[in-house]
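Dropping the structure in here first, questions after.
Complex shown without one protein chain; remaining protein chains in place.
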Amino acid sequence: MKGLLQIELFKLFKKIRSWLGPVLIFTLIIIAYPLTVEYSTSELAKSFYSILWLGSLMTIMFSTEDIFLEDYLDGTMDQYIVNNISLPLIVFIKIFVYWLLIGVPIGILSFIFAIAFTSNFESSLLIGVISFVVNYIYFAVFSFGNSLSLNKGSLLSSLVCLPLVLPILITLGKFITALEYALNFYSYIILLLGVLSIIITIIPFLISFILKAHLD
Amino acid sequence: MFKKFFHQFASPKTFYFVSQKIFPYLFWLSIVSLIIGLIWGILYAPVDKVQGNSYRIIYMHVPASFAAQSLYMMIAVASFIFLIWKVKLAAYVVKSVSLIGASVTFLALISGSIWGVPTWGTWWQWDARITSTLILFIMYLGLISLHNSFNNLDKADKFISVLALVGFINIPIIKMSVNWWSTLHQPASITLSSKPSIDLAMLYPLMICIFSFLGLIIAIVLRAIQYEILLREKNKKWIQSI
Partner (left out) sequence: MINMQFESLRSLFYMNGHGIYVWVVLIIFLMVIIGLFLFYKIKINNFKKENNEIN
């Protein structure tokens, strides 16, 4: 497993555009947001969270476009199956590597930008942690969509997967409201962690089933 | 004995001929009871104290919403059967019901939107239930577009079945959304465990409309599955002899 992780990490790290590009786009969205409106600092903070969640959603949606495509086209996927290497493990490692190189930087940037916009360290730390969790969920869901529409482009996968992430966005909105008014926000955190635990276990098996069907 | 009774319907040919026999009775019974329910509700049910006569949209909106969610349950069950037992008729069901489900969900959204104008003063409100119904509509569109994007029908059937099962989590979210979040949408008037909050004079025609509309939609679903069977099995001898 360590060897597979190193290979996938190296493969993605080599393609700088694939992981640095989305992080830079996310940064651009957050930096450009206050430039497009003439709000005072307190009013900027109100819409900041929406821009943050939507920015990370869109960034991750487009960054996962070719997560499986290269391996599918050059026959690596066939080799994994022929050599009896566990496909769910490969899928899990790929999603984890994408999350490590793209999701984690976006999470750290979310924390930094949250401090800049809200000047509240504790809530910004919470935002950063939630961002790590939610980014993994996004990666898993959009990887699922991209596996379904392999070779058909990302538009179809976004149509297919967007309804699945919208409830996550609703939960995030309610979480922010609870955080702002000092209400009990732990239930929303536990809900997101519950979703994450289901997704970590189920998505690799679903995606490997779909990839095997593509290769048949 | 029950197993044998159900297993015979896994054959597209058996299903086609049995549904041919059932269709006229189901269709006409549903139409007649729907007309009775609508006339009773629109002309004879008492006026609502708060909403006035605009509440009569309930006799069309609630059956459509109920049918939209029921059809998705049907798709989820059929997907499960197809993926586990590889019954190809189940795949035909998933494909056929997607379009009908999308139409009925669209009807629920439009009727709810129009109802919102006299009741809430707004065409649209981003509350949980309405948003969840919109999500359901997009799910149906996703199923239809995913199936149409593949030339290989076997692959397409497999993939939309997987997608349908994954999207199945949306159904409990719609059901629980009114309880989880405070919304503009009224809470459920009819629940399994307590007395309905709606007056009986309004409830009876509503129940008639709900069940008759569901019956009508099932009749149309039977027609849609028959068409799918004709398309997919067109090279079989029994189709050519129809």
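Note that the chains take the letters A and B in the order they are written out, and that residue 1 is the start of every chain.
The rule is simple: a residue touches a chain if its C-beta (ideal position, glycine included) is under 8 Å from a C-beta of that chain, and two chains touch if they have at least 3 such contacts.
Treat the numbers as computed from the prediction; the structure is a model and nothing was measured.
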Left-out chain, listing which of the shown chains it touches: B
Residue among B:Ser98, B:Ser111, B:Ser132 or B:Ser161 that touches the chain left out of view: B:Ser111
Residue of B:Ile22, B:Val47 or B:Met73 touching the missing chain in the full complex: B:Val47
Residues of chain B (touch criterion as defined above) contacting the omitted chain: 38, 42-47, 52-54, 56-57, 60-61, 64, 100, 103-104, 106-107, 110-111, 114-115, 117-118, 216, 220, 223-224, 226-227, 230-231, 234, 239-240, 242
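Everything below uses one rule, namely that only the chains that are shown with their structure count from here on.
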Chain A contact footprint on chain B (complex, rising order): 128, 131-132, 135-136, 138-139, 141-142, 145-146, 149, 155, 158-159, 162-163, 166-167, 169-170, 173, 181
Residues of chain A defined as touching chain B within the complex: 144, 148-149, 152, 156, 159-160, 162-164, 166-167, 170, 174, 206, 209-210, 213-214, 216
